[in-house]
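Of the protein chains in this complex, all but one are displayed in their positions.
Think of it as A and B in the order they're written, each chain with its own count starting at 1.
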């Protein structure tokens, strides 16, 4: 349970931390996130030297390596602007674990300073931008998978659905056991592939059973996992990052 | 899921080891009966837990629960001394054991000194942890479990697959078959009939037992009281009918005051089974007094360390000892739900088992347990005493690869030069952004060459392909376009 966060008023500028998965595999999702922010009149600064939040090393137990990578990211945000991250998992890493990683070190204050300014994209759109959306798309049923990072580490079960609820033509359907993990878990999927596979199989079945032919998520790890399973089975259900979905339907 | 009785096979007698986690997980995942039994049970337990906290401010109650356990741990050694003194004043004899073997020896000697041949047991996970039944059998002492689930599991020559519901891996048909096979009753799907049969079988054994052995849910230092939480009444039978009662517990189960008990009890029953209260809450503060007419003439308390004082040394690991053994973490764990309790090969399965077992058994044997989690956080979210289980899983991963503090037995066992080098490589790339960008952009350009098979990932999923351009490149183009547009707009102005 994350403590209640006090949200700032809408700023003129924000930093955008795109995450490595988006950088490499889903860049459009990142760009659509930036477009959504810009449409709200916010100038988006994309620090060029960003790489990865360090989470893969962190969750694998490689603490020193994670700390080194995280330290490099801490340098990217010198101005006091909010840092928007289009991923609950990476956002959770930065908000929750950066202060732990640097506790007792000379970077402690810096890490805390960054952590306090980290917002997941849908959180920022809802609570800071108070975003109003006008749906221009066709009627559609859609399911949402909120990542465990967003849901539990950042306490953001509601922001994604709140945005989708503004889309007049979209019927948001809830799959069975919506709060259950899809089985990605970063290196978990590699270390325990069969267990992970059983989890994603259940998740795809639950989504398919809603009758939706599209699901959205705020995390590309989950999307890679769930979409990858659908594609492997040649099922017609497609995944999309919520940023792209919102941008596509409202522009 | 329902299967006709005549087609049911009881599980072959099998032993499980944490070393075989992967194989055991493979077997469990391939067993539709196991999958269905656990899924159904866990779905039910999750719903019941949620409903049972309806009237409560759960976060405040959890905060209090965590706080009570932290206070008990902060004062642990002095509380143990106080517990001992107050138990002794009440006539309870207190024994201390460094490890499970020593505890088994103490209990065996207590039995032997009284010529005991038959022991009846209430549910005790600590006794499972030390393999007490087997140790007693070796000494020619029969130890019979009396909790219905434990009884069934024992009849089936298995170990419990869940700390609260030991036979949760079995369905009605399987249980019918076991009872038919081992106790000779007619096969039936009627749960009341089977329960009545077990009642009759066990009542005989209660009357004949020389010693009753139970666990302890909370040991109250202030009053020298042993608390037992249960629904069946077998705990009361075990601690009341035989002439000798031996309670065995880990040293961390102590709480300071009697008033600490009601909040913990409220959390325990709701978290475990979604009950607002259990049928019985039994508080034992001594053996039968001369004027009393029933109850054991002797009560013994065996306090077992078995790795707990080592956990106690470390500020972060210490949180593990807050656990009140409700099992909510396993009920909510997507991995436990898929693979079941036996797959872990440890007395305590699921998330709590994965953070506790490495201390009890060493990381050599349990190295696959801390990684057997997607770190989804469901366990930490429901823990009634707010143990940060995901953080502790990560801590143990760190210990296994030799990047922790080195104070877990077997630390560094998973350190491999190859893997360590790979993560150093990741670190180097991620801290050299120019090279990172060149690399990711290259990956996009050569995306056609990326393998369509990526180990286990692609056994179940399509391989992800890098996009043609990176976000870094897209942002550059986007900014250039915007810049141009701005410029054009500026030029249009007079």
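The working rule: contacts are C-beta pairs under 8 Å (C-beta built on N, C-alpha and C of every residue); 3 or more make two chains touch, one makes a residue touch a chain.
Keep in mind that, in the parts below, contacts and distances are computed from a predicted model.
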Looking at what's absent rather than what's present, what does UniProt name the missing chain, "Putative spermidine/putrescine transport system permease protein", "3-isopropylmalate dehydratase", "Lactate utilization protein" or "Sarcosine oxidase subunit alpha family protein"? "Lactate utilization protein"
Report, in label order, the displayed chains that the undisplayed chain touches. B
Looking at the whole complex, which of B:288, B:432, B:447 or B:476 touches the chain that is not displayed? B:288
Absent-chain contact - pick from B:111, B:163, B:202 or B:467: B:202
Option touching the unshown chain, where B:263, B:327, B:433 or B:464 are the choices: B:263
Where subunit B meets the left-out chain, the residues are 37, 40-41, 44, 56-57, 60-61, 64, 67-68, 70-71, 73-77, 80-81, 84, 90, 96-98, 102, 146-149, 152, 165-168, 170-172, 175, 191-192, 194-196, 198-199, 202-203, 206-207, 222-225, 231-234, 236-237, 240-241, 251, 257-263, 265-266, 273, 275-289, 291-295, 303, 305, 309-310, 312-315, 318, 407
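Keep in mind that, in the parts below, only the chains that are shown with their structure count from here on.
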From the mean C-alpha coordinate of subunit A to that of subunit B, what's the distance rounded to whole Å? 31
What residues of subunit B sit close enough to touch subunit A in their complex? 22, 25-26, 29, 35, 43, 59, 334-335, 338-339, 371-378, 380-381, 391, 394, 396-401, 403-404, 414, 420, 423-424, 426-427, 429-431, 433, 436-437, 440, 443-444, 455-467, 469-475, 478-479
Residues of subunit A touching subunit B in the complex: 1, 18, 20, 22-28, 30-31, 34, 46, 48-52, 54, 56-65, 68-69, 71-72, 100, 148, 151-153, 177, 179-181, 183-201, 224-225, 227-229, 231-232
